[in-house]
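Written below as structure tokens is the structure these notes are about.
Every protein chain but one is kept in place in this view of the complex.
Should a chain be cited, it is by its letter among A, B, C, D, E, F and G, assigned in written order, with residues numbered from 1 in that chain.
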Amino acid sequence: MKTELREILEAVKNNSMSVDEALGKIKKQPFEDLGYAKVDLHRKLRQGAAEVIYGAGKSASQMVGIIESMKKNGQNTILITRLSAEAAEEIGRFYTLDYRKEAKIGMIGPMPEPDGIGTVVIATGGTSDIPVAEEAALTAEFHGNRVVRLYDVGVAGLHRLLSHLDEIMGASVIVAVAGMEGALASVIGGLADCPVIAVPTSVGYGASFQGTAALLAMLNSCASGVSVVNIDNGFGAGYLAGMINHMEAKEKR
Amino acid sequence: MKTELREILEAVKNNSMSVDEALGKIKKQPFEDLGYAKVDLHRKLRQGAAEVIYGAGKSASQMVGIIESMKKNGQNTILITRLSAEAAEEIGRFYTLDYRKEAKIGMIGPMPEPDGIGTVVIATGGTSDIPVAEEAALTAEFHGNRVVRLYDVGVAGLHRLLSHLDEIMGASVIVAVAGMEGALASVIGGLADCPVIAVPTSVGYGASFQGTAALLAMLNSCASGVSVVNIDNGFGAGYLAGMINHMEAKEKR
Amino acid sequence: MKTELREILEAVKNNSMSVDEALGKIKKQPFEDLGYAKVDLHRKLRQGAAEVIYGAGKSASQMVGIIESMKKNGQNTILITRLSAEAAEEIGRFYTLDYRKEAKIGMIGPMPEPDGIGTVVIATGGTSDIPVAEEAALTAEFHGNRVVRLYDVGVAGLHRLLSHLDEIMGASVIVAVAGMEGALASVIGGLADCPVIAVPTSVGYGASFQGTAALLAMLNSCASGVSVVNIDNGFGAGYLAGMINHMEAKEKR
Amino acid sequence: MKTELREILEAVKNNSMSVDEALGKIKKQPFEDLGYAKVDLHRKLRQGAAEVIYGAGKSASQMVGIIESMKKNGQNTILITRLSAEAAEEIGRFYTLDYRKEAKIGMIGPMPEPDGIGTVVIATGGTSDIPVAEEAALTAEFHGNRVVRLYDVGVAGLHRLLSHLDEIMGASVIVAVAGMEGALASVIGGLADCPVIAVPTSVGYGASFQGTAALLAMLNSCASGVSVVNIDNGFGAGYLAGMINHMEAKEKR
Amino acid sequence: MKTELREILEAVKNNSMSVDEALGKIKKQPFEDLGYAKVDLHRKLRQGAAEVIYGAGKSASQMVGIIESMKKNGQNTILITRLSAEAAEEIGRFYTLDYRKEAKIGMIGPMPEPDGIGTVVIATGGTSDIPVAEEAALTAEFHGNRVVRLYDVGVAGLHRLLSHLDEIMGASVIVAVAGMEGALASVIGGLADCPVIAVPTSVGYGASFQGTAALLAMLNSCASGVSVVNIDNGFGAGYLAGMINHMEAKEKR
Amino acid sequence: MKTELREILEAVKNNSMSVDEALGKIKKQPFEDLGYAKVDLHRKLRQGAAEVIYGAGKSASQMVGIIESMKKNGQNTILITRLSAEAAEEIGRFYTLDYRKEAKIGMIGPMPEPDGIGTVVIATGGTSDIPVAEEAALTAEFHGNRVVRLYDVGVAGLHRLLSHLDEIMGASVIVAVAGMEGALASVIGGLADCPVIAVPTSVGYGASFQGTAALLAMLNSCASGVSVVNIDNGFGAGYLAGMINHMEAKEKR
Amino acid sequence: MKTELREILEAVKNNSMSVDEALGKIKKQPFEDLGYAKVDLHRKLRQGAAEVIYGAGKSASQMVGIIESMKKNGQNTILITRLSAEAAEEIGRFYTLDYRKEAKIGMIGPMPEPDGIGTVVIATGGTSDIPVAEEAALTAEFHGNRVVRLYDVGVAGLHRLLSHLDEIMGASVIVAVAGMEGALASVIGGLADCPVIAVPTSVGYGASFQGTAALLAMLNSCASGVSVVNIDNGFGAGYLAGMINHMEAKEKR
Partner (left out) sequence: MKTELREILEAVKNNSMSVDEALGKIKKQPFEDLGYAKVDLHRKLRQGAAEVIYGAGKSASQMVGIIESMKKNGQNTILITRLSAEAAEEIGRFYTLDYRKEAKIGMIGPMPEPDGIGTVVIATGGTSDIPVAEEAALTAEFHGNRVVRLYDVGVAGLHRLLSHLDEIMGASVIVAVAGMEGALASVIGGLADCPVIAVPTSVGYGASFQGTAALLAMLNSCASGVSVVNIDNGFGAGYLAGMINHMEAKEKR
């Protein structure tokens, strides 16, 4: 943006642009010019990072359009979340799409080599939490993170969790995915020495109130270093985990 | 009651009572006659058990009146819950009262010898849960149970809990008292092989919503054998724990 | 576990195991070795008890796999809850399965003889609560409890409940299953002299809020000895009831 | 009103009133003229009924002003609800006021003779519900109803309630006042053969949520003939009970 | 009951029944004999009143069974609520059934002549509230009440309501049925001089929260004489309205 | 109305109408005559404005009937909201209907020329909010407003919103449509110098609780000039926006 | 802003400013320079409008500091909301302050002449709503609006509201302030032909849930043209009402 503004100013200085013309130009696109432009904001993490399409409520043809636009702009790694099998099949006719049914995620472009600080551990309380966990795991992997999956290590069978203490103690970031009473985040938060991102899931019945019980429990975690994302928001957790796991890289930019 | 009814019937048979008289008598006190009488219902657990006065919202003089009435009826061990220090002092002028300030419990009469099946373990997540836990502990002790206290063994510092595995594994009943995320009940429920009574406390702030977060978490516990009482209801948990810990005794009656 | 650790230590002492080997062995399975092992936790109640599979969200083939693994490990009595008729039919092709449609429960292996302290009474407020009650009843029966069913004894027709006073007064544990206003637990809790496990059901409409009204009512029961499990959690209530009804047996172990 | 309108029309016809004058008159007070006027609405029940002042949030001097205005309009029996002891003392300097501290009710004018169809029974679950019940009772009495008080007949001690079956079966209307689990309304609704007005109270703690648990329970009552007023709304229940208890009288008007 | 008990007593007196036999007989059915019997409770209103079957969750064949049992016991007027068209068709093969689709009500036996004190007015805020209103209206009519329907008189078009002032002022009881903001109850409560039964409906969207907004509004009505039943509970309102409208008759019993 | 009443009065005066006749006429339609009449209320905005039919829960034939009645009364521009495609097709057989599928709006009669004070800007946070926004936009347009659509300008990509500052600063009224966190209303409210009508949408998942999160956020907006309508209530916002945008015109009436 | 940017550009053109200097200057204050500057945003309504200080949580000395800063910047009319009597007294030592205790509003500078389109009517359901209404009324008056107060015109006494139909029909904007059931907004919305701003108040008890009942009712209003602000937000309503009442003026700017 500095470049563009400088060009305008120099054009004014060189009389190749009138003051009024310059005024109009600056006025019209003040924010894109100043660097808060779409493209830049979307390539958030760093060069080479994947663009993300939130697939829920978008038709296959709409998504094909968006992908086309992205590809034209040189974006070749694209992650689509909440993608139905039907839409995935449709998109697959136009682009090579790696579709993971359980996580409802579609990926275009190669899975990158992990280049983060360390490992992202993704743990679930039960087997029903796995789809949300997979959304987190694939999101993290597609953003260049090494992911270790610890599934079905809920606190009601503590030995299952404790037998993985090494992975937990050695993690760079942990994503704790649990429904029902959501206690997993607190227990892991107490064991681990790294940021824990808690993802409540809508798994459960009755007084789980579609994940509200787990959400409240996680917000009230007495363990330090725990923060929470929306119910079933595997993508958000995986994305944030990847961001934290690339803290060093970012500083070097 | 059978006795009383039989007497009426025989009196009718012997013509010492008219049919109308008998009719009126049966009609008037059908339930007391049948044995669901006040006294019997109140002496619930077994002979020698303490009567309970719920002190909240009762004046000291009201309570003195109730105690007097109980004493007259031969009840010499009385437990008063939610008893303020002021009311305790007032009552203490009339009766020898063992008042425990933290638990807000007053006890009249001797603390009985434990005669339950085994041990009632009362565990808390933090130090702020102790008043509720003490209400449970004293209630259980005053009903003849041996109590082991495991305080401040919250799941965020799992080692504290695990270092007491022996007590947990050996308990007859466990009362798990916790606020905030209430995960203690699930973790204990997963470790223990006995009934776990979960007591959510109003300890916490913000999204704990005065104990609602802990309550919901406990209701959604994925561990088997866990049931829940009202927020801050230490008495209810201690009473039920004692009841369960006397199961054998009851059958022998 | 003590045995196993002792063997390792003695092997070290006898030089039949190197320090590093011992270290690795202890490190690797510290919790299984110490006695908080999977198998032991799963065979919670006592020898011969049924393993439980929570069928919700599991495919028939997944369940067949789990059953196979259990059978290999010598587990021949298996209870499957929340089992759909379709999955039951599928499983029935591989194993002899006693499927109860109303309770959505499948049982593999023989129904054991009741060996508890006394009787588990399971009462419902209305006829719509029966599926949840049956889940509780079959769970209790499959864990070796004698069950008496008192269905449709809601408090709006008190005579129906009172005509079963004998069963209520003689119960070892009572499971009170009710939706709508959930008053059954309080009334039974006031009549009975044993632990009452309250199960709110999602039966009702409007301001029942899918069982929340009953849940709150039960948590606020003014009767002593009442505790609550999650909405519609018949299994949890039946399991806990069975656990309490085997208190004596446990102590004898 | 018909009379008044007719007079206007006839005045127009007789030329004793101009069309414009008539127009203004009709336009200006169309509703007061038509009979839905303040006075009439306020003297709702019947001749001789008490006017009511809702005392909450009104200063003593404001209330003195209102009383004065009522007295001027010939209203000599006045009921003031939610009246603090301080304001009562202040008002008592100007008017002869019968103040009932527990119910926070002040009454000016003589308590009328009961002239309703039958008896209004007012029952409470516990002793803490009595202030709300007294608000209902005095309101009903001051509107000419015979009131029978059945206090502390909560469902956890069913014999207490059942020993008053005669009063319950013989009532014209019943007001059931209860906090905590609010089961009283359902049990009475099942026993009685008359309208039951349920009043949830804010008595309780934890998951009673200031009366919400009782409110929901009462709204979900499975007994027919039960309706509900706001939490702690003793006045509303007493007023409605009196209205129903004067149904016959009304028809005769 | 008095009769039955008297017979037993006289049989004892006459030695035609032994004391033990009498004891057993009284013990066995203490409540039915004493007057809290099923039949009597079910024939609540008065001789000739309809029995009611709550059809939700009952199969057509179950209902046929219940009807058969009722008919055997001499009950010829039966009201079935929440009855699906399919079940109605099935039942219609066995009994002459007057099925009203909109109200989901089926009626067996003749519609009785109105014999209440006066008129039950049933008003709705909008057209979408009509099914609930019809459930109330038919329930009231089938219990012997004259019903006047005022549909779509919501407060946003006040003239519609005010043009029916005569009906409102002349009503014996009013049932106000409204969803969305539920203001109808308050406005009618302010206009009418009789009991108003408010029925919130689940009509609306968004922040109506399935009738909760209307429910809360109605509970907070500043008009006297208003009470509330559960969301969509047309039957409850119609039944209660009929009960109130028969107050006089009852006293005469 | 004055006219009509005057005519009646003059007819009475002129003896062309009897007093009784006049009385009946006034009594019968007192409110319609006085100016709060149906037609007048429905033609709220000004001459030529569209009548509105809320299509939800109405059958196609019912709507055809209503349209017919409106047309008979000279109403030729009619807006139907929440109109399904099926009902639209059915209505289209009888009347020329401009049906917009996304907004579920049907329009009969010509789209009027914009004649408001200025421009109504309708902004959405995301693409999923567009159906609600279109309901607002078409409602406003059909009531004579010029509408500018700013879709997908959510606050997470602030540059998108800021690049439209001219439209926002120049708006007469702004409708801010957003789900999820609903922050759009606050940001626009801080930028704009005109009334902002916030419309929460049910877009989102988990802790959005069907639009509740957005609703609460909008109600708590720290920006001045913001008010809120019900969740998904595009019609309400569009109608109100049009009303405000015609403030001047109204005063001229 | 255009001026300032033009100056920079012309300085560059005239070589009186280097390109780098200009670049830095534009970069540093891009938004203030472009016209979205503090001052402009704060002087929202129009020249001469009052600045507003939200007094809650600010100390008297902090407010004196803010006032001083405003005065220095030529702002002489200042409105302070939620101002305690104590802070008002303190501020009054430094500035001439017109403090209105009931509304908790302090005003510095002269009350302006009304210059809006028409009249702002502010109506309340009861007397307890008056403080919130006065906050709205004084805010509107201080922003140059003629205000008509209609207090205590709640819907339970409809005649009180209807006797003010002229004011309601003639209003430019109406602010409807009500607690409890909040029905006032709907009734007024149905009568009036102008924007209605609904303000729920926390007046009420029990199931009013501190204004939630009124809030929900108002959001669900079936009347068109109604929007809602936060509970007790009199300022917000008065400010928005003033904004709408100056629509014409704004367009003329």
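As a working rule, a residue touches a chain if its C-beta (ideal position, glycine included) is under 8 Å from a C-beta of that chain, and two chains touch if they have at least 3 such contacts.
Just so it is clear, the structure is predicted and the values come from calculations on it, not from any experiment.
**Q** Touched by the hidden chain, which of the shown chains?
**A** Hidden chain contacts in the full assembly come out as A, B, C, F, G.
**Q** Tell me which of F:V52, F:V155, F:A171 or F:C194 is the one touching the absent chain.
**A** Per the contact definition at the top, the residue touching the missing chain is F:V155.
**Q** Return the single residue from A:I8, A:I91, A:I108 or A:V229 that touches the missing chain.
**A** Going through A:I8, A:I91, A:I108 or A:V229 one by one, A:V229 is the residue touching the chain not shown.
**Q** Tell me which of F:I8, F:A22, F:V132 or F:L191 is the one touching the absent chain.
**A** Here the residue in touch with the unshown chain is F:L191.
**Q** On chain B, what residues meet the omitted chain?
**A** Against the missing chain, chain B presents residues 127-128, 157-160, 162-163, 203, 205-208.
**Q** Tell me where the left-out chain touches chain G, residue by residue.
**A** Here the touching residues of chain G are 29-32, 36-38, 41, 56-58, 200, 202, 210-212, 215, 230-233.
**Q** Extract the touching residues of chain C with respect to the undisplayed chain.
**A** Answer for chain C: residues 2, 5-6, 9-10, 12-13, 15, 19, 22-23, 26-27, 30, 34 touch the chain left out.
In this text, only the chains that are shown with their structure count from here on.
**Q** Measuring centre to centre with CA averages, how many angstrom lie between chain A and chain B?
**A** For chain A versus chain B, the centre distance works out to 50 Å.
**Q** Between chain D and chain E, tell me the centre distance in angstrom, where each centre is the average of that chain's C-alpha atoms.
**A** Distance between chain centres: 24 Å.
**Q** Could you tell me which residues belong to chain G and also touch two or more other chains?
**A** 157-158, 190-191, 206-208, 219-220, 224
**Q** Which pairs of chains touch one another in this structure?
**A** Touching chain pairs, listed by label, come out as A-B, A-C, A-F, A-G, B-C, B-D, B-E, C-D, C-E, D-E, D-F, D-G, E-F, E-G, F-G.
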